[in-house]
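See below for the structure under consideration.
Chains shown are a subset, placed as in the full complex.
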Amino acid sequence: MKDSRMRIITTGGTFDKQYDAITGELTFRSSQLPRLLLEARCTLETHLVGPVAVDSLVMTEEQRNEIARECSQSPENMVVVIHGTDTMIATATIVARTLGPGDQHVVVFTGAMIPYSLEGSDAAFNLGSAMTAAQVLTPGVYICMSGRVFTWDDCVKNKTKGIFETLT
Amino acid sequence: MKDSRMRIITTGGTFDKQYDAITGELTFRSSQLPRLLLEARCTLETHLVGPVAVDSLVMTEEQRNEIARECSQSPENMVVVIHGTDTMIATATIVARTLGPGDQHVVVFTGAMIPYSLEGSDAAFNLGSAMTAAQVLTPGVYICMSGRVFTWDDCVKNKTKGIFETLT
């Protein structure tokens, strides 16, 4: 039977941006994940790690590799990655290539189009989506966005509409 | 391949309660679901029906049967039921018994401990969870609460802690 431990890897991105009243900028401070998990009344045992906290447009290849290592070496098989939407698929691709055949990890990427700390955010919905997908799906790398579940190799961000779609 | 149409059945419950400034009571007005689906930027084709809007503590057997009929006769195989948490499992049990063997519906119940219109609500997270479970799971009746996925016959509400747990 599946265990109830999950690794959540935060990497920055819109999901976790917060407004800085002094500078007037949206920046990364402490992750919103602990608060969100509390509000969700989540009883899964979650292990939260934050190797990187950047806007995904400036994420380096080395940082993507670091995220991939975090996934492949995770003691928990269920892994959720919170990631900026602009290059989420690029990192998911590297993760998919890092996990060898027969790897037992279920890695689900998600993010947000509007930060969790702003009204009208999609962050809580998306996290619920990704954490459920990680519990139910078979090993592999997935994207949970726009209320849907995609495999990493059949997903693209439609930047005009602000949604994720299948390639086909 | 799975289609992308989903039925969402709202039945009232804490999830959809709103504060009435004149009476000072939490009541049911129009469902919050359309707004929540918009904020979630959901691209699934959803069909929203609301046969019942009551506090689940006062839900009648006839109302539970009506919800079960809505599930079993749904043209969409993927069904999410928004339900009050206090008797969610009672209704899920009736739904499970109404769906005959070989039925192809995936019915996922969810609700909220705090209304969507209040701060700190678990509603958006739970909806994301249930809508994802409905897309990914095999036919059957499930409960998505507390960040977890339960089968209808192995789930109980811990009323002291305000969470859902397995029976065992």
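By written order: A and B. Residues from 1 in each chain.
Convention: contacts are C-beta pairs under 8 Å (C-beta built on N, C-alpha and C of every residue); 3 or more make two chains touch, one makes a residue touch a chain.
Predicted, not measured: the structure shown is a model, and the values here were computed from it.
**Student:** Total copies in the full assembly, please; the file places 2 of them.
**Tutor:** The whole assembly in this structure file has 4 copies of the sequence.
The rule we apply is simple: only the chains that are shown with their structure count from here on.
**Student:** Give every residue of subunit A touching subunit B within the complex, in rising order.
**Tutor:** Result: residues 4, 36-37, 39-44, 113-114, 120-122, 124-133, 135-137, 144-149, 162-165 of subunit A touch subunit B.
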